[in-house]
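The other protein chains are all here in position, but one chain of the complex has been omitted.
Entry: chain A
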Amino acid sequence: MRSVMFRFHVCAGEIFELKAELNSDKKEKKKEAVKKVIASMTVGKDVSALFPDVVNCMQTDNLELKKLVYLYLMNYAKSQPDMAIMAVNTFVKDCEDPNPLIRALAVRTMGCIRVDKITEYLCEPLRKCLKDEDPYVRKTAAVCVAKLHDINAQLVEDQGFLDTLKDLISDSNPMVVANAVAALSEIAESHPNSNLLDLNPQSINKLLTALNECTEWGQIFILDCLANYTPRDDRESQSICERVTPRLSHANSAVVLSAVKVLMKFMEMLPKDLDYYGTLLKKLAPPLVTLLSAEPELQYVALRNINLIVQKRPEILKHEMKVFFVKYNDPIYVKLEKLDIMIRLASQANIAQVLAELKEYATEVDVDFVRKAVRAIGRCAIKVEQSAERCVSTLLDLIQTKVNYVVQEAIVVIKDIFRKYPNKYESVIATLCENLDSLDEPEARAAMIWIVGEYAERIDNADELLESFLEGFHDESTQVQLQLLTAIVKLFLKKPTETQELVQQVLSLATQDSDNPDLRDRGYIYWRLLSTDPVAAKEVVLAEKPLISEETDLIEPTLLEELICHIGTLASVYHKPPSAFVEGSRGVMHKRLPAQGTECPDVGNAAGGSAPEAAPSIIPSQGDLLGDLLNLDLAPPTTPAVLLPLVWLPAMKAKGLEISGTFARRAGVIQMELVLTNKAMSVMTDFAIQFNRNSFGLAPAGPLQVLTPLGPNQTIEVSLPLSTVGPVMKMDPLNNLQVAVKNNIDVFYFSCQYPISMLFVEDGKMERQVFLATWKDIPNDNESQFQIQDCHLNSASNKLQGSNIFTIAKRTVEGQDMLYMSIKLSNGIWVLAELKVQAGNPNYTISLKCRAPEVSQCVFQCYEAVLKN
């Protein structure tokens, strides 16, 4: 306590001193004082009390002092909005200062002060600065429009700043053009269909001219903007490419990568037989290789992008294998990426070199890297048939080193090699079997078991080997259990006489003693197959397996196309679409590559908005199918109650879009069932959905599947699977969910409440002992009691089980039934319940105990809903 007082005391003294200095007559003293204030600000001390004194220093013609004061203002204006108003006059005055540096400084700083009251005063000065005679002021004002738009988009539109900004694209100064492009691109991103960046051949021409003249950063802005344009035909596409290629020799890697993006995209439109097409392909390789001599962080970005480019157009870098060889001193993230690309480029022509390298890498120190190298050897074998033999012998050499993780990794890849080249390399099985005991990773164990099962007829002691795994069956991971089950069945079908006992043992382990549904199901299927029709069993279990593909880890083609449109950006580094890591409406729009030879329809706006393709036949989502199966399979009493849809967003509030919906849990998947109705006069397209952070981290598990445009008066039902791994924030009420739905018209927001029973997971049945212990362990303060009135039920527990509320025990005391139940929420919270039912009394009493007592109320509501329904 004393130390806090002491610090405060010092601070107060300091502030007093600074105050005096700030009000000094001497300029130098003032300047030093403001510097001290900023110093305190930097180390996190609160110097906001000095606001009026600092603002007083603003009226000076000294540029240095002015800059210092502005710095201070930016930091504190938000916490002192009323005070900030005091500075407005000076700002407005500074915007007319004869010195262009001061004019620019004023308009730049004003834009950084995010106080509503100030923005009103900003409009007039900004309008003047946008038309200032000095380019430095104009380029600053251009960015300021984007700032203002971020604070108050409506204001920017109303004031007509967007049009002024568009005019700046034709400015005579290249830097002004570049900043205007940057600002417009950013604003356009938050209005995907606004047609803001009206790119046409004339404006493209202006951009290309400015490209030659502006700073390196400006070139990046312009190239990134160009990449959003779709040329009208291949001639235009070629002429843009011709003017962009010189950028490939720029010293700035970002300029190079953005140029590559434009070229990769526009190349799609060029006919492949064109001479220029070949020339362009050749021109792309050297700059990409040069990127690898940049600093390691940039190399990493470049390699992630090259990984995409190699998948899209392998011909570009096919002769450049050597540059991807790993250097001993490369940082690990560069090494791993290089290895990935080496595998992709491996071909018959270079396989010998690649293998020699990979073998070298397999003896390095970093475990991840070594594993990946071993895996890469396996992949080479699968990819290049001629090399398979050499790869296998290399892998055997590595197994001899007896380094545990190397051996395990090698066995995993050898399994794949066996699948690819059946009956070719079985001679190595003996060596593999020697290492059985050292395998401790599930993947390696599963691979080994698969091998033993697959080649059971050639391994004399196959039964012994498999039996040894069976001892600890329940401690194995699911992967191993499943593999073991299949392997033993295979063995039985091949050597029925000696292994009857073994197969029975595994079948009973799988079906009776396991609580894993996958394992049980597979066990039952085998059991029935074997008991009814052994011939059919043979056909099924020992069927010829489909060949595995040569390439693995390929990015799915539509995603790859989208990522190619994002070369150079974070999306290309993460290999994920921007919507996966960007919040809000920004970047939700999906980009696509243009198609070759097609004339772009006259849909004006280049980004999105192209005519919808023939709607693909709609495949019912997996959740639905499973739901059906479940309904067929299980007895009626456990069918969960279905909620009636509620109107969440009335058409009045959403420009004609009405959304009603409900939630359901099917086969362990939470579904948000949405009914979208178009009550407007125009067609709605481009639907997307986002959730705000919520108490249980609910988030859409996939995009909103509205594939056809929604015409007027049409209704569509969509079910959106939800995951529970999104960002978490406690809401009030707890089960509140804030949703944003976007379509081509606007973004709409609504909130709804989901029944908490959606979050009750299927494995919520607690062991009795655990229940007792937990019940005792949770403090009594966390217990809450509720009454459920007017309930007439015969078997509450069946009904509750349908909603994943599991009855663990039942006790009858003095004519009262006591039911003990457990619930597990998707985030792992357990709720324990005690339900008292007295014969003849329609009122039930329920006590809930939970470590997070705030959920009790919600859980109670859910009980009430289930029991009364």
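Note that in this section contacts are C-beta pairs under 8 Å (C-beta built on N, C-alpha and C of every residue); 3 or more make two chains touch, one makes a residue touch a chain; residues count from 1.
Please note the rule applied: contacts and distances are computed from a predicted model.
Not shown: a single chain whose UniProt protein name, out of "AP-2 complex subunit mu-1", "Metaxin-2", "Glutamyl-tRNA(Gln) amidotransferase subunit C, mitochondrial" or "Small ribosomal subunit protein mS29", is "AP-2 complex subunit mu-1". Among A:Y276, A:F325 or A:F750, the one in contact with the hidden chain is A:F325.
Summary of contacts with the chain left out: across A:N89, A:S170, A:N212 or A:S477, the touching residue is A:N212.
The hidden chain makes contact, of the residues A:D158, A:D233, A:E297 or A:E315, with A:E297. One of A:T119, A:S258 or A:T677 touches the chain omitted from the figure, and that residue is A:S258.
Summarising the interface, chain A meets the missing chain with residues 35, 38-39, 42, 62-64, 67-68, 71, 98-101, 104, 108, 111-112, 114, 134-137, 139-140, 143-144, 146-147, 150, 173-176, 179, 182, 186, 212-213, 215-217, 220-221, 224, 243, 245-247, 249-254, 256-258, 286-287, 289-290, 293, 295-298, 300-302, 322-323, 325, 327-329, 332-333, 353, 356-357, 360, 363-365, 401-403, 566, 568-574, 578, 581-583, 586-587, 727.
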